[in-house]
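I have a structure here, written as structure tokens, and I will follow up with some questions on it.
Removed from the display is one protein chain of the complex; every other protein chain stays in position.
Chain naming follows the written order as A, B and C, and within any one chain the residues start at number 1.
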Amino acid sequence: MSLETPGVTAVAAAPRRAEERVSRGLWSDAFSRLLRNRPALVGLICITAFIGVAILAPVIAPYGPYEQRTGGRLEAPSAAHLFGTDLLGRDMFSRVLYGAQISLQVGVIAVLMALVMGGLIGALAGGLGGWVDSVLMRVTDVLLAIPGILLAIGIIAWLDRGMLQLMLAIAVTYVPIFARLLRGSILALRESDYVIAAGAVGASRLRLLVRHMLPNALTPLIVQATLILATAIIDIAGLGFLGLGPPDPRTPEWGTMLVDARRFLQTAPHIVFFVGGAIVVSAIGFNLLGDGLRESLDPRLKR
Amino acid sequence: MLKYIVRRLLATIPVLLGLSIVLFAFVHLLPGDPCTAILGQRQTPAACARLRENLGLNDPLYVQYLDYIGGLLRGDFGASVINSKPFFDEFSVRFPGTVELTVAALIFAVGVGIPLGRLAARHAQGWIDGLVTAISLFGISIPVFVLGLVLVLIFGVTLGWLPTQGRIEARAGFEPTTNFLLLDTALAGRWDLFVDVLRHLILPAIALGSIPLAIIARITRASVIEVSNEDYVRTARAKGLTERRVDDRHIMRNAWLPVTTVVGLQVGGLLGGAVLTETVFGWNGVGRWVVDAIGNRDLTIVQSTILVFALIFLIVNLIVDVGYAFLNPRIRYS
Amino acid sequence: MSLLDVRDLIVRFRTADGTIHAVNGVSFELEAGETLGLVGESGCGKSVTNLALMRLLPKPAGRIEGGQVIFDGLDLLTLSEAEMRDLRGKEIAMIFQDPMTSLNPVLTIEEQLVETIRAHRRVSKADARRRAIALLEMVGIPTPEIRLRSFPHQFSGGMRQRVMIAMALALEPKLLVADEPTTALDVTIQAQVLDLLGRLTTEGGTALILITHDLGVVAGMTQRINVMYAGYIVETAPTPELFGHPSHPYTVGLLHSIPKVTQRDDEELIPIEGRPPDMRQAPVGCPFASRCTWRLEVCWTDNPSLRPVQAGARLVTTGPEATHQIACHNPPTAEEATAGRPVRPGFRPAPAPAGRMDELVLLAEGPA
Partner (left out) sequence: MRPLRKGAVLIGVLVASAACGGASSPSPSAVTSPPADGATPTPPPANQAKAGGTLVVALPGDITRTDPALIDDSNSSYVMQQVMEGLVALAPGSTSEVVPALAESWTLSPDGKTYTFKIRQGVKFHDGTPLDADAVVYNYLRWKSFPTELQDYSYYAGAVFGGYGESSNVASVVAVDPATVAITLKSPSSSFLLAQTLTVFAISSPTALKAGKADNTELDISKVEYAQGGPTAMVGTGPFKFKSWVVGDNVTIEKNPDYWNKDATAYLDAIVFKPVAEEAQRLNGLATGEIDFAQTIAPVDIATIRANSELAVIDRGESCNTMQISINQNYVPVNNLKIREAIASAVNRDYLIETFYAGLAVPADNWMPVNTLYAKPLNLPTYDPERAKQLIAESGETDLTIDFYYPSDVTRPYMPDPKGIFEAITSDLEAVGLTIVPKTETWRPDYLDDEYAGKFEMWLLGWTCDWSGPDNFLKTAFFGYVDGAPSTEFAYRNDELEKTMNDALAATDEATAKALWEKAQDLIRADMPTVPLINSTPPAAARADVMGFVGSGGLNEYFHSVWLDR
């Protein structure tokens, strides 16, 4: 004898309004929420700038990334060279811009690789269960036990330096995170009413997984991927800093540039400042965006 | 409780096994001829034969693996390919440096991160909260090596307040015994050097601790806010307890639980970050050693370092989990 | 002078989504030893009212923006935090809905009981412990010496609520607020717990405010009932009077939406259509208007205040003789109250003005 659920008595009234909600869709709904989230908006702006700069680097940059003697050695910032120049007289502004290209390219591909590998492991583990699950989860445990950067270092030591190796090394360190995340969502979804219902009407296991569970498990994956992009940018720079970055020394990779910049910490501290700043700003962007996405996509956080 | 610990221990075994297989493959399944891959052109027939013998490369793979495991169980972690020194000879000299650094960073991260998180939670949505959120955002977004360089430039080179490299004033000529310099200087009664060691620790610990600090502050804030909204906190207030008592006894006792787990997980990140921090600060630890070893393609050193770091990570998290169980009566009494 | 006198209490919540008008000028009184029921749908402000008088509103969102709460001659809203703390648990105690979550999971029952006692009385731990054992015995927990050392999760739900009651009564408070004390419990346990609660408050002369959405609970337990809707008290009457002569459309609706064991054929089960108003908007007109089948045009624009049902009756605010009051422009007649709908010939609920949601129309036009 409960009065507590007026909604139940009002079922008949509900549909129209509910329809309105649904028609706006999960994504546009999330997007509008995202736009109302001020930090996330800042993140979105950072990221848009970052991606824009990466894509438009050839247009914006006043000089080519390899072009030497565009100015003097280790010049301080000026109108001609917004971020100053390095030892070889290369325009640091242009190099930082092109650096965004490298970071974005390596970062995105690495995270996609991790997403695919981790997703596959997670889907198999969560979808099939049983011994497959146990084995795959132990594999992720092993990967998790090795500190990320050491794992990446080890992989590069094993495979030698190279762009592809770099991406792979970064990717592998994130595989367990995605695998666990997807597995977790799938396990939760497996118990959900609609999946059970779909199973009851005879949908195959694969169909259940692909049609019913994956789309619903996607949201946390996207949030996580955004957050991990921030980490990936930092990790790429870290490997570059350790001298394990792209094999071509001229590549304007931020970490590699920092190694050079570091030598002039006293003479030309602005180089460390600008290169480091670029890393920090893009990482902050992805972090803010990731947090914002989480807040706007996670229905539990709806207020 | 005991059952829980045993179950937790048993669960570690397959991970250890997997780890050993991965690391075994790391050296024994190198692409190409192992002699060339490991020794490069230094290979003389004699050196190559020695290497093959040392690694047992002439045996079938499973025998090699069993030998490797057998060696590990006997405490034989292999020797440097470059100078034949047993792994632990040099590791034992370098490891204390890494331990001091990571522990200092962890203390910094926990010691500052938790109060910051509590502060933010208490003033949730206010400007203090915003500031803490900004700090932690910055903390997770700034790489250790960038922060390290900036700290060196400001507090070392420009202001001259703190040393920029190494673990102890070289001039002092202090002869360590255990290489845990804080311990050694204290045991020797050299409190001046003890302070000096602490001063050397400050900048690297801040650089290394910044990411965990940010993460810990975030999780503490979230956890405290979540617990603060729990009914039993309202109950505690309704009983007329002082705010302090509500905070310490009712909120923190519960908020600790997720925080401990996260702190445990930070150990992996700290050990990894130590590699970069030690490079920036010329810190004589395992991290810098392993970077050098990779430069030298001294794969057994890399292999065993990864193994030891992974073991530490597993052990720390085992301890944390047991501690968690101990803190949490729902697990303790089930 | 009454034990508790709440006057024009206004509580708002400032949230990211706007201001929530949780309590909009609530007044009521309570005598020592009296038992008052506070009934309404969830979100109607009944719990908030009581958290407000304990000054335990969630910070920083919840704020008391007006009114007075006089308890035992003290204006609670002007007390310092320390003075208020002294009152909590000692003079006014609370029991919450969910005994599963209202006890701290990492502390033993003993710790939680003893700290309550020692927060207000200078007694030794041993004395406090003896008192705790006596309290557990009082609420009917077997082998209390042993159970003291247990953690909450080692108790059943009913047992936990008994512990909560013991804790609330530990210092023999003058007022006990029980917020949905049995909602989370098994039906079979509910009666036991209610019985215990009733017995102990009566024996100790403790006044009781029983907050519930369950009319069945208040019927047997309380002397007087306040019906709340959207942050207003819409009807107040002694319990028998309220059940006998429900006079507000909402109360009528409530009574008709419950199946009764003694259901007569002419008493059909009529659900209350629609849902409570959006509390983020400052109310215009009667908050119940959009769901009300008795509404007049004026209901859309003017929010009626609480008035005696019998015009000109002497206003008694406490006790079994309290005046029956309602806040309604067009109260149902006794006949309509029995029928559960307007039976006046030709009466149609006034249509909603432009821009106002009309839950009744929605229903009428909705898919049959």
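Going forward, a contact is a pair of C-beta atoms (placed from the backbone, for glycine too) under 8 Å apart; a residue touches a chain by one contact, two chains touch by 3 or more.
Since the structure is predicted, the reported quantities are computational estimates derived from the model, not experimental observations.
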Checklist entry - Wait, the hidden chain, what does it touch out of the ones we have here? => result A, B
Checklist outcome for this item: Filtering B:Gly156, B:Pro258 or B:Gly323 for touch with the omitted chain leaves B:Gly156
Next on the checklist: One chain isn't shown here. Among A:Arg38, A:Arg207 or A:Arg263, which residue touches it?
Outcome noted: A:Arg263
Item to check | Touching the absent chain when the full complex is considered, from B:Ala170, B:Val195 or B:Ile315 | outcome: B:Ala170
Checklist outcome for this item: Against the hidden chain, chain B presents residues 39-42, 44, 46-47, 50, 79-80, 82-86, 89-90, 93-94, 97, 152, 156-157, 160, 163-167, 169-171, 173, 175-176, 179, 279, 282, 284, 288-289, 295-297
Checklist entry - Residues of chain A in contact with the chain that isn't shown? => result 66, 68-69, 73, 87-88, 161, 243, 247-250, 260, 262-267
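Convention: only the chains that are shown with their structure count from here on.
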Next on the checklist: Suppose every chain is reduced to the average of its Cα atoms; which one is closest to the average of all protein Cα atoms?
Outcome noted: A
Next on the checklist: Which chain has its C-alpha centroid farthest away from the centroid of chain A?
Outcome noted: C
Next on the checklist: Centroid from C-alpha atoms only, then distance chain A to chain C, rounded to Å. What do you get?
Outcome noted: 49
Next on the checklist: From the mean C-alpha coordinate of chain A to that of chain B, what's the distance rounded to whole Å?
Outcome noted: 24
Checklist entry - Touching chain B in the complex: which residues of chain A? => result 39, 134, 138-139, 141-142, 144-151, 153-154, 156-159, 230, 234, 237-238, 241-244, 255, 258, 262, 265-266, 269, 272, 276, 279-280, 283-284, 287-288
Checklist entry - Can you list the chain B residues touching chain A in their complex? => result 14-15, 18-19, 22, 26, 30-31, 133, 137-138, 140-146, 149-150, 152-153, 157, 268-269, 271-273, 275-276, 279, 290-291, 294-295, 297, 299, 302, 305-306, 309-310, 313-314
Checklist entry - How about chain B: which of its residues touch chain C in the complex? => result 124-126, 229-232, 234-243, 245, 249-250, 253-254, 327-330, 333
